[in-house]
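Here's a slice of the assembly, chains where they normally sit.
Order as written gives the chain letters A and B; numbering starts at 1 within each chain.
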C-alpha cells in the first residue's frame, strides 16, 4: 500500500500558505492529493472526503483553514485517520481565532495542530508519522534535520567571521 | 405552519447553560425541540439535523457549544435557516475559544452569535425573529422589555429609599 497524504484547505486564498506542505512532500517524494474543501460552503464534500479517506488509501490528512476554522476538526470527526491542522492567519485576529478553533478540540477527537501558518511543519509532521513505520522516510528526516543544522552552522560561522555590521548589510543587499 | 424552534447543544454538560433558552421559549409558549448533537462525536446526526431542519418545519436553530465550537457553524453550512450560536464558557480559556470559533464565520455563512453563556438571549433573539412576522410574539416581547424595565425601576426606587448600606445587607441576606 502507498503512503498517500491528503492536503485540503478551506479556500484557495489559503494556498500561498498551504503550498509549503505540498512542497516538502514533493522534496521527500511522497505522494499526495491537494484540493479545496470548504467546511462551510461544501459540507457534503467535506463528509464524503472524510468518510472515504481511509478506503481511498490516504494515510493521514493535512487541513488548513482560517477564522472560525472548522475544517480540520470536522474531518477528524469522521475518519479514524490522524488529521493535522494548520491555523491560517486571519485578517482580523492575527490567527488566534484560527488557532483556538483548531486546537481546542473536545475529548475524543484530536487534531494535531501546528503553528499559525505552519504548513511546512504540517508536511514534516506527516512525514514523521509515515516515518514511524517507514525507515527510509525516517532516514530522510534525519538528513533533513542535519541539513537544517548545517545551514545554521554556516550562517553562524559567517556571522562570527564577518561580524554583525557586515552581515546586516549583506542581508540588506539580499533583500 | 407552526413556529417550532430547534435547540441543540454539543454535550449534556452544556445543558445548565442552554436550558435558559428553552425556559424563555416556554414562558412565551413557543414550541421547540431540544436535543444533543455533537459536531465531533455525532457528525452524521449533525448533517441530518441540519439538512432536514427546514422540511421538519423548524423556523430557526439555536446551537450551543464550547471550546473548538463547531456545531453552530456546521449547522449553518447545511441549512438556509438562521442559526443562533451560544458560546459556552470553556474550562481553560474563559469562553474566548468558544466565542471565536462561533462568531468568526467566513463570508457566506453567518451565525448569529450572542454573549458567552448567553442562552437566554439566544432564546429572546429567536423570539424577536419569530416576531418579525408574528405580531402576538412582538407584543409579548414588548411586554417582556417593559417587565425588565419595571424590575430595574423598582430596585432603583428601593435603593434610593433605603440607601446602599441597607440594600447591600439585604442582598447579603438573600444569598
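One rule holds for everything that comes next: contacts are C-beta pairs under 8 Å (C-beta built on N, C-alpha and C of every residue); 3 or more make two chains touch, one makes a residue touch a chain.
Just so we're clear, the structure is a prediction, and the values are computed from it rather than from any experiment.
A.B. asks: We see 2 chains here; how many are in the full complex?
C.D. replies: Here the complete homo-oligomer in the file comprises 8 chains.
The criterion applied here is as follows: only the chains that are shown with their structure count from here on.
A.B. asks: When the C-alpha atoms of chain A and chain B are each averaged to a single point, how far apart are the two points in Å?
C.D. replies: Centre-to-centre distance between chain A and chain B: 36 Å.
A.B. asks: Help me check something: in the complex, which residues belonging to chain B touch chain A?
C.D. replies: 10-11, 38-41, 43-44, 47, 66-68, 70, 73-74, 76-78, 90, 92-93, 96-97, 100-106, 108-109, 111
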